[in-house]
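The complex appears here minus one protein chain, its other protein chains still in place.
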Amino acid sequence: MSDRAYQVFEEQQKARGIDLEKVKEKLKALKVETPSWGYGDSGTRFKVFKQQGVPRNPFEKFEDAAQVHKLTGICPSVAIHIPWDKTDDYDKLKEHAANLGVSIGAVNPNLFQEDEYIFGSVTNSDPAIRQKAEEHLLECVDIAKTVGSDVLSLWFADGTNYPGQADIRKRKHWMQESLTRMYRAMTPEMRMLIEYKFFEPAFYHTDLADWGMAFNLANKLGPQAEVLVDTGHHAQGTNVEHIVAYLLDEEKLGGFHFNSRKYADDDLIVGSVNPYELFLIFYQILDAEATGSEGVRNNAANIAYMIDQSHAIEPKIPAMLRSVLNVHTQYAKALLINLDEVKEAQDRQDVLGAEDAVRRAFEFDVAPLLRAVREEIGVPVDPMKTYLESGYGQSILSRGKGGASW
Amino acid sequence: MSDRAYQVFEEQQKARGIDLEKVKEKLKALKVETPSWGYGDSGTRFKVFKQQGVPRNPFEKFEDAAQVHKLTGICPSVAIHIPWDKTDDYDKLKEHAANLGVSIGAVNPNLFQEDEYIFGSVTNSDPAIRQKAEEHLLECVDIAKTVGSDVLSLWFADGTNYPGQADIRKRKHWMQESLTRMYRAMTPEMRMLIEYKFFEPAFYHTDLADWGMAFNLANKLGPQAEVLVDTGHHAQGTNVEHIVAYLLDEEKLGGFHFNSRKYADDDLIVGSVNPYELFLIFYQILDAEATGSEGVRNNAANIAYMIDQSHAIEPKIPAMLRSVLNVHTQYAKALLINLDEVKEAQDRQDVLGAEDAVRRAFEFDVAPLLRAVREEIGVPVDPMKTYLESGYGQSILSRGKGGASW
Amino acid sequence: MSDRAYQVFEEQQKARGIDLEKVKEKLKALKVETPSWGYGDSGTRFKVFKQQGVPRNPFEKFEDAAQVHKLTGICPSVAIHIPWDKTDDYDKLKEHAANLGVSIGAVNPNLFQEDEYIFGSVTNSDPAIRQKAEEHLLECVDIAKTVGSDVLSLWFADGTNYPGQADIRKRKHWMQESLTRMYRAMTPEMRMLIEYKFFEPAFYHTDLADWGMAFNLANKLGPQAEVLVDTGHHAQGTNVEHIVAYLLDEEKLGGFHFNSRKYADDDLIVGSVNPYELFLIFYQILDAEATGSEGVRNNAANIAYMIDQSHAIEPKIPAMLRSVLNVHTQYAKALLINLDEVKEAQDRQDVLGAEDAVRRAFEFDVAPLLRAVREEIGVPVDPMKTYLESGYGQSILSRGKGGASW
Partner (left out) sequence: MSDRAYQVFEEQQKARGIDLEKVKEKLKALKVETPSWGYGDSGTRFKVFKQQGVPRNPFEKFEDAAQVHKLTGICPSVAIHIPWDKTDDYDKLKEHAANLGVSIGAVNPNLFQEDEYIFGSVTNSDPAIRQKAEEHLLECVDIAKTVGSDVLSLWFADGTNYPGQADIRKRKHWMQESLTRMYRAMTPEMRMLIEYKFFEPAFYHTDLADWGMAFNLANKLGPQAEVLVDTGHHAQGTNVEHIVAYLLDEEKLGGFHFNSRKYADDDLIVGSVNPYELFLIFYQILDAEATGSEGVRNNAANIAYMIDQSHAIEPKIPAMLRSVLNVHTQYAKALLINLDEVKEAQDRQDVLGAEDAVRRAFEFDVAPLLRAVREEIGVPVDPMKTYLESGYGQSILSRGKGGASW
């Protein structure tokens, strides 16, 4: 049936003018980075439920991440978090990764878990603390050099909880100063991705509260600084794909931290709350690739797709797999949009025709297509089933409880 | 100047038809319960900043809480959380409290920090876990009997993170079953206050998500069950004072967990984000006291005012003091509303006149009034200043770091 | 290809244990009521863009609505709004409808467009205005009797814009009094559906602000009063399907006003913002039908599905068609959930398995299924295409501009 399902699908898409070979090429070329910390324990402020089998160190995290890549074929790199993944011997970690068929991806500094950062890190009014934070940032640049990573992914928990608590404008300048120094330390190949967040853990003001603040800062720093969009870091009701299109047009979209949210920064499995939103994000990216200026097209081609989740109650590896599969699925659907058809409807100001041309692509079942792609790249056609039957989940139980967490 | 300030204030209010003696009586009669856990360490999922001097056990928590009562005169009881405040000898705790001039207030069961509750406590599909949860609830009823408390304050973290994860309707029934058994175990003097919450830690659905669900459950349980309003547990934009007025009219308002929020359940100092909202809540309560039916008036007179906060970055005792002072301040302002004036404007459908009659009371400076009240009840006129100069904060530093936390 | 697409689909679903004949039965049995006012002009407070061809009177609205039924086969009734659809001769309207193959559905009173209602209708402090409002409600009961409708659908714009403006508790009682009188006037076959709304046009408090207030009122009125869920009338982030499941369990879910929103009550085409939410609503309903008590099953079987939209910028008939098609699509997808599979995963507390069992059904392409259903009931397989080619849209242009609007 599967073959026939694909045949029917192929005919259907051909009739719509979709070049499936190109679609498959794109699906094979997609790279989704998974985060080392997504394999460890995490939770809410109320409770971190410790799971058995969680990796105890960066090496084990890479082993788990390698499973995801082995099963999906699109997750060849793994983001690391310093100091969570700190090690005496990065060469060994790099080699370990290589042996597992993966590599070290974005380097994520951590500026929110030291006692000194209670009132901020790079925005702290105490210069000694700002310097400590800056040194950590520079250390991360060095680690990136060591491990051969060219992406530095920055999220700051910095902000305040009460009106008057701190000088908002001064903090803005301090952050710019620290990042300027970090920027200068980067090699020309490196990119600094600046993340913003609406709130949490700061509850009155967050120093980088929205895309506009991250964008303005990136502009001041230079061409190697770009904006990182975490899909869960917006006010309720925000049109995220609009921000994506906007940043692409400004050639400043660095990458994504994918996850889902219904309320705040819930960090749920990607695509589990509103899969249509993820599809619409990809629609904007593909549209930019197709019709943007050279700079815009270059930007669209160089987006760092990364997952950033917190699996509070679900098993970690399957949760990551589900996220990667959901990303692949929505990307596949977006690739079925006939952009010419959309443009024609837009040009005749046919609201419903244009909406339909986009939405219809979302309604196709891309399972046959993804099965075909998987066969062609030599990964299991049903990665989740293969994983669950593989015994890997059982094999790691011996790690016990109390592994890495944040 | 202080005396003259009060004289001017008195004349001003007299001219408005406000009976200051009655106002002062009300201000002296207000009781605000502080929570034992508000004196311990707490934080966000990202970091709990441990503070030096935090109480190491329930006895020390009561010592800190007693400071707040000593300084304000309106915090004679302290809510406890089981098992955080579990002790082998509740009589000793009770006596300790009495010696400090305070008493044990609401008993709060904890159904969110055991590993078994990962998928729910009283709504867990596993009957053994539901039974465990139920037994804890019954244990709390027993503890309430032992310590002489007549308020059981229930908050459930129960909910799900994903569509389909669990059977929403079954869970509703399970919760009702467990609470029915708990309800039956209560003595006739006891009240069960049922709290609701919009989200967190559950991110897809929360079993008791809003006042309507808590209210319906309380109705089914009986007259000793009432709704507990936590001011931070609503969707953005919710009119909390409307819910307060509604519950009063239904004679089902059990009490409050006061705190502030700008975004989600931020648990900040009461009155620090939108003090006007707190004032408007008190306006509805005072209006119900003045013009409600006998049942409504009784309800209004029996509200349990409690604080429930999480002081992530600020010193605990001063944060609690500030909250209590802010509650006193907004209550004082609400007492200055000339309700007759409001009614007259309402009766002539004078929108601006009615709004003005309410808002004007908010604009008065009640500092002279509160100083007078404090003098009359024999507490410091400036509780915060007295606290900061008292040396108490320094004296507890010897407790070290790493005290009680959640 | 279409035939083969269906064959492949059929095999696939059979393999999953789905009885497609039952699914098709359900799809044929679905009834979605369209609103007369959805065919007229409407817009925002900034501008109503008048379209050419908009119906000039209730008779023409029914002609347009009949097109939607003719093309979809699932829209046999049309809701009316009084006085917008007021006529001297309801028998004539009824006959006109019958000749067109449709009937008159829910009767919707209008209590927000008379000058007297500036401060409320049934909650107005002026008894004369409350009486006027009440008389209108009774008039609508009479109209329902005349036209043979058994559904009265009530939405109140009543509320206030400023704190203090009115007595919230008195208004609550006044509303209950008026509805009690209306309730008594209904025949035993009639149902009163009570709608709630988070805000707009009232900006401080809305008398029926949420499902809890509508539910409590319906409970007080009696078994013929139920709650009407408008999918756009909630706070941001609200889990609407949870409310649906809750009301079903209480046997108080009267019906829906379907539409989409990204921000407030945007009244966009159903399923155009988050189609997954619509699917999850149907999942809860189908689950209640399958596993609920007799009362719950009865409730689920008697839900009034209605559309309530405002097509500000798009052509009216195609917009309505799109909405109906989207409802049919999401209902079809929900029918593909293997509820046994979900239950089994739920029973073993397999979060990801249960989520997958639900979500997977959403990912199927139900176009072949819906084509088959349409063929079997004798409507066009592509209703939108048929409509656009039918010339109907052109034929009504002669109505000119300036038709019915609100």
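Here the chain labels run A, B and C in written order, and each chain numbers its own residues starting at 1.
Convention: contacts are C-beta pairs under 8 Å (C-beta built on N, C-alpha and C of every residue); 3 or more make two chains touch, one makes a residue touch a chain.
In this text the structure is predicted, and so the values were computed from the model without any measurement.
Taking the complete complex into account, the chain left out of view touches A, B, C. Within the set B:D115, B:E135 or B:D365, the residue that contacts the chain not displayed is B:D365. Considering A:F46, A:Y246 or A:Y392, the position touching the chain not shown turns out to be A:Y246 (whole complex). If you put the hidden chain back, the residue from C:P83, C:G101, C:G148 or C:P201 that touches it is C:P201. Touching the chain that is not shown, out of A:V48, A:I82, A:L138 or A:I168: A:I168 (per the contact rule at the top).
Touching the missing chain, out of A:W174, A:Y204 or A:F364, is residue A:Y204.
Of the candidate positions A:V48, A:L286 or A:V351, contact with the unshown chain belongs to A:V351.
Within the entire complex, the positions of subunit C that touch the omitted partner chain are 42-47, 49-50, 112-113, 115, 117-119, 157, 161-163, 198-201, 203-204, 236, 261-264, 266, 268-269, 272-273, 310, 312-314, 406. For subunit A, the residues touching the chain absent from view are 119, 125-126, 161-169, 172-173, 198-199, 204-205, 209-213, 215-216, 234-239, 241-242, 245-246, 248-250, 276, 280, 283-284, 287-288, 291-292, 296, 342-343, 345-347, 349, 351-352, 354-355, 357-359.
Across the interface with the omitted chain, subunit B contributes residues 1, 4-5, 8, 11-12, 15, 236-237, 239, 262-263, 269, 272-277, 313-315, 318-319, 322, 329, 351-352, 355-356, 359, 362-367, 384.
The criterion applied here is as follows: only the chains that are shown with their structure count from here on.
Between subunit A and subunit C, the centres computed from C-alpha atoms are 38 Å apart. Contact of a single residue of subunit A with at least two other chains is seen at positions 236, 262-263, 269, 272-273, 313-314.
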